[in-house]
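To start, the structure itself, in structure tokens.
Every protein chain of the complex appears in place save one, which is left out.
Letters A, B and C name the chains as they come in the text, with residue numbers starting at 1 for each one.
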Amino acid sequence: MAGNSFGTLFRFTTWGESHGPAIGVVVDGCPSLLDLTEADIQPWMEKRRPGQSRYTTQRQEPDQVKILSGVFEGRTTGTPISLLIENTDQRSKDYSDIAAKFRPGHADYTYWQKYGIRDYRGGGRSSARETACRVAAGAVARKVLGSAIQVRGALVQIGPHRIDRSRWDWAEIDNNPFFCPDPVAATQWADYLDGIRKSGSSVGAVVELVASGVPVGLGDPLYDKLDSDLACAMMTINAVKGVEIGNGFAAAELTGEENADQMRMGPDGLPQFLSNQSGGILGGISTGQDIVVRFAVKPTSSILTPRQTVDTAGNDTDILTKGRHDPCVGIRAVPVGEAMMACVLADHLLRRRVERRE
Amino acid sequence: MAGNSFGTLFRFTTWGESHGPAIGVVVDGCPSLLDLTEADIQPWMEKRRPGQSRYTTQRQEPDQVKILSGVFEGRTTGTPISLLIENTDQRSKDYSDIAAKFRPGHADYTYWQKYGIRDYRGGGRSSARETACRVAAGAVARKVLGSAIQVRGALVQIGPHRIDRSRWDWAEIDNNPFFCPDPVAATQWADYLDGIRKSGSSVGAVVELVASGVPVGLGDPLYDKLDSDLACAMMTINAVKGVEIGNGFAAAELTGEENADQMRMGPDGLPQFLSNQSGGILGGISTGQDIVVRFAVKPTSSILTPRQTVDTAGNDTDILTKGRHDPCVGIRAVPVGEAMMACVLADHLLRRRVERRE
Amino acid sequence: MAGNSFGTLFRFTTWGESHGPAIGVVVDGCPSLLDLTEADIQPWMEKRRPGQSRYTTQRQEPDQVKILSGVFEGRTTGTPISLLIENTDQRSKDYSDIAAKFRPGHADYTYWQKYGIRDYRGGGRSSARETACRVAAGAVARKVLGSAIQVRGALVQIGPHRIDRSRWDWAEIDNNPFFCPDPVAATQWADYLDGIRKSGSSVGAVVELVASGVPVGLGDPLYDKLDSDLACAMMTINAVKGVEIGNGFAAAELTGEENADQMRMGPDGLPQFLSNQSGGILGGISTGQDIVVRFAVKPTSSILTPRQTVDTAGNDTDILTKGRHDPCVGIRAVPVGEAMMACVLADHLLRRRVERRE
Partner (left out) sequence: MAGNSFGTLFRFTTWGESHGPAIGVVVDGCPSLLDLTEADIQPWMEKRRPGQSRYTTQRQEPDQVKILSGVFEGRTTGTPISLLIENTDQRSKDYSDIAAKFRPGHADYTYWQKYGIRDYRGGGRSSARETACRVAAGAVARKVLGSAIQVRGALVQIGPHRIDRSRWDWAEIDNNPFFCPDPVAATQWADYLDGIRKSGSSVGAVVELVASGVPVGLGDPLYDKLDSDLACAMMTINAVKGVEIGNGFAAAELTGEENADQMRMGPDGLPQFLSNQSGGILGGISTGQDIVVRFAVKPTSSILTPRQTVDTAGNDTDILTKGRHDPCVGIRAVPVGEAMMACVLADHLLRRRVERRE
């Protein structure tokens, strides 16, 4: 059934296959009177765009976003914003190899079983190409958030290699092709990932997202909690297998004393927390602190080593997935995660407007 | 705004506060003609019910479920099923201590900031008592799943102590007060948790859920994926801070070769996977293998050690939360997690009916 | 599938059958900090309550509403408000006659065909008794609307007899058992309906609802328009067969010149309309004028004259529906229509808060 929309008040619907004429997203529920042009969206597209370093797929897509509706004289009108991205690099190639074989780790088998048909060209709907639409929607969401709320992401682990958190510097994010906040780790990762890439292999990663400037009170308990919506959002991203908030899984090892965020009145006369074990969310509602989310991305399933599989006719066979692939899809998951987080926050920022008697 | 419903086709809405006259849940969308009586629900309530060992809160609630609608002559009618649970153990106590102070780690501060009012008695709406409603809904969901689909949960980590997976035995689950599948670990945990309990402290835990017998094809990409819905479901449970599917965060450290589930035709003439790294979900759709979900529960926030906080008047103060609390809320999260998983699966089992031309 | 909820931000879910232990409604999304007690709800229940005149069913139900959640110290908390109404007048009677026969004009046949089972006692879920829950929800909705917005209803036609609009006097509504604003018509209707009642027959009616004080800007084009939501709301009420806004069907006969509401600046410096042909809605959005809705109610299907029908075994048979029935269900549809209108307006009043950049 219908499953291509995300959000409640700030709601987007994506459409399109990897090798169709175009992909796109309709953003509905964006408030009116926000400044919005294509130039506001394009920089975020660039961040996700493939082919910018040797560590991402060499598919070349300009990913130029066209605004088809919902904006008049540079401002949103409150009507749906339709954004379209043409697929320009649809190589005419021979798909006969993957047309009838199920690539391990991909959605080939499950789509085929579920729908009885699948667009096998480049992964069709399940391609990571769809995430371009999320980034476009995220750019609109950032307009809703305004300048006071900042959503940033970083790669904090690639394969077994983690950053040193004491070296975290947001300014480093743009100085390496990994969105890595630790310049020393970034250098090490370059060597490591070169090896992975040259061997035709791939590796997983962990992304960390931080939203700052988020006001207290976002999140609707009990089933539209801010953290449950964030967990859902991250898990909708291709290849994501885990998500955690604040201390996350590490909280399992802590005692109540260690995990509690104590409070004191601040110098500004407002309550403040003395720590942020919770990742900025208590009872599903934002505390006013930084929101901290991490998610794990599995290694790219497309690798050059032949793997055992079956075909649609029921024969055993082998497959090796040639073509232009990311050795670590986790890298490009950073802007996608940011975009999804921005959308969740925009949705809840609007939802918060209705919580009390006016 | 409205945030107290879960699910799309199989949809439940919970209501009620910890110390009000009753709590309850309305299950809407349950197909007709399913056998259902209160006796089908009650055993699952017993599993979650507090006061059954010294490791859970000593609050005594019979948690007797009454079916008020939607069932006629022992069968569901397709109309909403209203389930009511009375609150019988509402001790008349002095709440003045917590009425004006924010308990660290609790939702007190965020509810107060969001709504400008909160029912402070026993946590009000944010109390774990609400999870009784989830378990009741889950019992109905199991009826939808039928006997071929089995949903089971286990505690696999408590504080820093993990089970030995080589000793995993589902039959052990009911032989210890922890839902622990490893009898050796269960013995060790008893000592460990006694220490935690006696010191008035608390500790976190990790729960693992396994659904077997799930057919291929459940899950609606891209934003109602089976895994994103499961992640959302788990993160709605009180105190949950992380969730993962299959290899989860460990997948970040693997290569594509290690993480791929290869396939071969089975002796039954059907495709089969040679491993289950994916946790039974590819591209958001069930593969037909076991669905494996893990989630992390933070330590109970109510502890006997005084913590720094502030009050509603803006004064610094200290608080220590007396009363009947679980030293490890992760234990009772097992039946709650099972119930939520059953509800997600029931929803997607119904959703799957509409995916193809009939 | 799930179909027992109404509204988006102000959302209610009803449950319960005519002859079960109770019926009820859960109102979710009500803002916090509104004053609310059972005494605020009860007067509206009284207005709908049966057995108050000889023109409505003689079933005697106190329809006492209990608030089970969502209110603390007399104010709403932002959590779901659960309202319960016990069924006290469930006569132990012999249902064998209607258990297997389909009453013409009732939902017996369609429920049986759809669900394969039906609670035949008193109509089960399809009984007009369910509308008590709507009235309770409507009482909460009125709290959201506040005192500046007034929702009133009147019976303007009963059978072929219409009121004289020149005699419209809202003060007369409570002076007759018909909610009739025309005292002359009310007298005539009494005689007419006595005849209908004594002959065991029934008759249809038309209800008109007027909401005044509604601000401009309510309604979300294109598919959640204020008028489409109102039309949906009215058509969900038992026995309603038509709904119109403003001029309604009469607009088909008018020219553009006749139907246009011209504008002029008012003495208060604000734009004002010179007429209200539109019924207060243009393009799906409220204009700031009175919202005017009318709906047609078919004659009560339960009549004493034997009618031809079939039974569940596939035999031709006859049926006559004895028991306590309304000779004109349109009368009690007045408070139900008011309640539904209040709920739609409350929903859109909340929705309006998110339409623009703040």
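Here, a contact is a pair of C-beta atoms (placed from the backbone, for glycine too) under 8 Å apart; a residue touches a chain by one contact, two chains touch by 3 or more.
In this text the structure is predicted, and so the values were computed from the model without any measurement.
**Q** So one chain is hidden, and I want to know which residue out of C:149, C:206 or C:331 touches that hidden chain in the complete assembly.
**A** In the complete complex, the chain left out is touched by residue C:206.
**Q** Looking at C:142, C:225 or C:332, which makes contact with the chain not pictured?
**A** C:225
**Q** For the chain that's not shown, point to the residue among C:37, C:113 or C:175 touching it.
**A** C:113
**Q** Where the complex has a chain not shown, which of C:188, C:212 or C:309 is the residue touching it?
**A** Final answer for the missing-chain contact: C:309.
**Q** For chain A, which residues touch the unseen chain?
**A** Counting only chain A, the missing chain is touched by 1-5, 7-11, 13-17, 20-24, 26, 28-29, 32-33, 66, 68-70, 72, 75-82, 114-119, 124-125, 350.
**Q** To test your reading of the contact rule: which positions on chain B touch the chain that is missing from view?
**A** With respect to the unshown chain, the touching residues of chain B are 9, 29, 31-34, 78-79, 221, 350-351, 353-358.
**Q** Please give every residue of chain C in contact with the chain that is not shown.
**A** Output for chain C: 1-6, 8-9, 14, 102, 104-107, 109-111, 113-116, 125-126, 130, 157-160, 196, 201-206, 216-217, 219-225, 227-236, 238, 241-265, 269, 271, 274, 278-279, 282-288, 296-303, 305, 307-310, 314-316, 330, 351-352, 354-356.
Operating definition for what follows: only the chains that are shown with their structure count from here on.
**Q** Would you mind pulling out the distance in Å between where the CA atoms of chain A average out and where those of chain B do?
**A** 26
**Q** Using mean C-alpha positions as chain centres, tell me how far chain B is from chain C in Å, no decimals.
**A** 39
**Q** Counting only residues that touch at least 2 other chains, which ones in chain C make the list?
**A** 9, 29, 32-33, 78-79, 350
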